[in-house]
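Structure in structure tokens, see below.
Only one protein chain is missing; all other protein chains are in place.
Up next is chain A:
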Amino acid sequence: MGWRRGSRLSAAVGRARTVGMEGERPAAQPRSSGLPAGGAGGENLGAGVSHPGSSGSSVLLPAEVLDLDEDEDDLEVFSKDASLMDINSFSPMMPTSPLSMINQVKFEDEPDLKDLFITVDEPESHVTTIETFITYRIITKTTRGEFDSSEFEVRRRYQDFIWLKGKLEEAHPTLIIPPLPEKFIVKGMVERFNDDFIETRRKALHKFLNRIADHPTLTFNEDFKIFLTAQAWELSSHKKQGPGLLSRMGQTVRAVASSMRGVKSRPEEFMEMNSFIETFSQKINLIDKISQRIYKEERDYYDEMKEYGPVHILWSASEEDLVDTLKGVASCIDKCCKATEKQMAGLSETLLPVVHEYVLYSEILMGVMKRRDQIQAELDSKVEALSYKKADPDLLTEEIGKLEDKVECANNALKADWDRWKQNMQNDIKSAFTDMAEENIHYYEQCLATWESFLSSQTNLPLEETSEDKS
């Protein structure tokens, strides 16, 4: 019965997915260009008929290939080929990581399936009499028919992103909407417009939009399309439409009320999901703290190391016979210092943002669970009301019917999205830590080379010196 809504989606051939069942990997999401987009607002569900599509072998392709979470780096995407590289790289630093090359090979066998490319760049400061704010340039390139043009350039501010997220959550309460970067960084940051802060935010916003673009359902959301394409005034006027503040507040009140009633019978799979989310949230938060701490300790180490090399140079000034050795040691230390700097940069580009994103994701997951529970609670309360014969039984039965549909859709949507999310999470985490390990290996290799070269220069002495008196 939940398939009534789903049929709308199945019309959007090529976008549908199999319903995620427990333990099963979802089929890949083939996307052929030029097909009409799926639904606008309303309940776009991940449920639908499985589509064989052009990638009949899609089941063999690991979902990660087509989970096109872009790297954060500057992506001047002007040709599909360039973006092909981006699609296949798991991290900005490692376009040639073995895994990405495997995927690249596989991908070349497939037709180009991605048809929406988004970049976020060029932060600009705007000053008005009331406030100062930053806008980001958003460039969209697409071959989709439902877009009026193939290229769009707009400017958006953080508030606009918040609006978009809100709309997506409204439309798809049990889908896992990607996280936005925080409003403020709690510790340390005083200035809102610090360069590092802006850059970090820009990268996160870029990731946010691309995650939406890669999501089989969200990518066709109408508000998303407007966000990407509308001019500033068009967006403002569109924002003003839609359920007003009061109705939104009403929703919130209902939500709180029903959540307070508690979930009587959460299905087993969602109990498991919930327990996973709780543990995951705990662990990812710890990992985030540990990773930040490592960065800090490395920074402190780097600061001390900077002083260490020069001391040897100072010493060499008073030792005629040890000048070369001392200067050699100083030079090695300085080189290792630079290598540390590089490694730290790598850490903050690859590991830290990913871990942090998943910290935010864990909060989102809890929200999604709550909303699912709330939807179920609505049904439960009506069922309860029916049993107490409080109101007109026929009306109630009809309402219950509708709510049962709603619950089933919500559950299915969540289940499918959950599997997809888990798969992405595994890939992202795996790739982030692999990159970190690679950075560390590279760091030690650099230092090793430095010291080995110094050592060989010291031990290949001319004959006179080796016959020196050994005390």
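As a working rule, contacts are C-beta pairs under 8 Å (C-beta built on N, C-alpha and C of every residue); 3 or more make two chains touch, one makes a residue touch a chain; residues count from 1.
Simple rule for what comes next: contacts and distances are computed from a predicted model.
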The complex's invisible chain, by UniProt name, from "DNA polymerase delta small subunit Cdc1", "Aldehyde dehydrogenase domain-containing protein", "Proteasome subunit alpha type-3" or "Sorting nexin-4 isoform X2" | "Sorting nexin-4 isoform X2"
Among listed residues A:Val154, A:Val329 or A:Ile364, the absent chain is touched only by A:Val329
Check the options A:Lys183, A:Lys283 or A:Lys338 and report the residue that touches the missing chain.
-> A:Lys283
If the hidden chain were put back, which of A:Glu169, A:Glu222, A:Glu298 or A:Glu404 would touch it?
-> A:Glu298
If you put the missing chain back, which residues of chain A would it touch?
-> 98-99, 275-276, 279-280, 283, 286-287, 290, 293-294, 297-298, 300-301, 303-305, 307-308, 311-312, 314-315, 318-319, 321-322, 325-326, 329, 332, 336, 426, 429-430, 433-434, 437-438, 440-441, 443-445, 447-448, 451-452, 454-455, 458-459, 468-471
